[in-house]
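All protein chains but one are shown at their positions in the complex.
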Amino acid sequence: MVKVPPWLGEVAQTENARCKDMMSRILTSLATRETARIVDIQRDAEGHWRKLMALGIAPGRIITVIQRFPTFVVEVGHTHAAIDRQMAGLILVE
Amino acid sequence: MGIKRWFQRKGKQQAEGIETATIVILGSPNVGKSVLFHKLTGRYVTVSNYPGTTVEITRGAMRYRGRSYKVIDSPGMYSFNPITDEERISRRLLLQQKPELALHVVDARNVDRMLPLTLQLIEAGLPVILVLNMIDELERDGLRLEINALRQRLNVPIVATACHNGRGIQELKEQIHAYLAR
Partner (left out) sequence: MPTSPVEIPLPYSPEIEEAIASLKPILQGSYPISPRALSLLLLQGDEEALDQVREQEGQDAFERAQAVRTRLQDRLSEPVEWHIAQSRHQWGQALVEGALERNAPKKSRGLGEWLGMLCMNPITGFPILALVLYFGLYQFVGIFGAGTVVGLIEENLFGEIINPAVTAFVERVIPWQPIQQLLVGEYGVWTLGVTYAVALILPIVTFFFLVFAVLEDSGYLPRLAMLIDRAFKALGLNGRAVIPIVLGFGCDTMATVVTRVLETKRERILTTFLLSLTIPCSAQLGVVLALLSGHPKGLLIWTGVMIGVFLIAGWLAARVLPGAPAPFYMEIPPMRFPNISNVIVKTLARLQWYFLEVFPLFLIASLMVWIGQLTGLFDLALRALQPVTQWLALPSEAAVAFLFGFFRRDYGAAGLYQLDEQGLLSGNQLLVVAVVLTLFVPCVAQFLVTLKERGWRMALGMLVFTLAFALLVGVFLSWGLQALGIAV
């Protein structure tokens, strides 16, 4: 069972049920230097998913966690981006 | 100054081709739009290695082969659907100015994720030249981009540049000229 960060609320609850079927997990569960494929970006009500898409963080892409603390740093394609835990929590990987 | 002299001067300016067309520079934050603006117009704007520096719109003029074009540098814009104020400003600028040419500047290494905006511009019916900036960084990463293939697929002019050292600027000016002087 994937832990649901409280800020994701209901969206995450339903997403969580879905991601269990697909054997996917939230990006925040990856260790440093771990690579995975993005299966989905959760559509939060505030539309933060659009910012992730703009950074090239989209379903189908390969993502590597470079650093976890104090903030997440990820590599997608040739982009390095810093995203906080809240943004990272929107990314579902397998 | 007499009104007659004013008209004479206006006429002369027109003969010299004073600001016949408007060019808007746009693209995501941090792809080198402001440096390109400087290279095209000779005007200085504050340029940065972090997103969101061009908060205000900067205007200048580019002179090339006896013609003069109005060039506008816009704040960073990821997509045609604005999220931030900057993006809203950029889109409004694009829609109100109805530029004769839009230079979409992208980071060559990340061209795949920046192409959606190019596609949106084409979709909107705006005339676009795609500027693949920081091509030197791409080469440094051991990558090669087949520009001809991309050009054929997209069917818009594409120029590879490395704005900070001036590479490709001449070709870009030539392309702009070719596009607008038609």
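Each chain carries a letter (A and B) given by its place in the written order, and its residues are counted from 1.
The definition used in the following text is that contacts are C-beta pairs under 8 Å (C-beta built on N, C-alpha and C of every residue); 3 or more make two chains touch, one makes a residue touch a chain.
The structure displayed is predicted, hence computed values, not measured ones.
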item: Touching the absent chain when the full complex is considered, from A:36, A:52, A:65 or A:93; value: A:52
item: Interface residues of subunit B (partner: the chain not displayed); value: 29-30, 35, 38, 44-53, 55, 79-81, 84-86, 88, 91-92, 95-96, 98, 111-116, 119-120, 122-126, 137, 140-150, 152-155, 164
item: Residues belonging to subunit A that touch the chain removed from view; value: 43, 48-53, 55, 58-60, 67, 69-71, 73, 79-84, 86-87
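Here is the rule we use: only the chains that are shown with their structure count from here on.
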item: Rounded Å distance, subunit A centre to subunit B centre (Cα mean); value: 33
item: For the subunit A and subunit B complex, residues of the former touching the latter; value: 47, 50-51, 54-56, 58, 77-79
item: Complex contacts: residues of subunit B adjacent to subunit A; value: 28, 78-79, 81, 83, 107, 109-110, 112-113, 141, 143
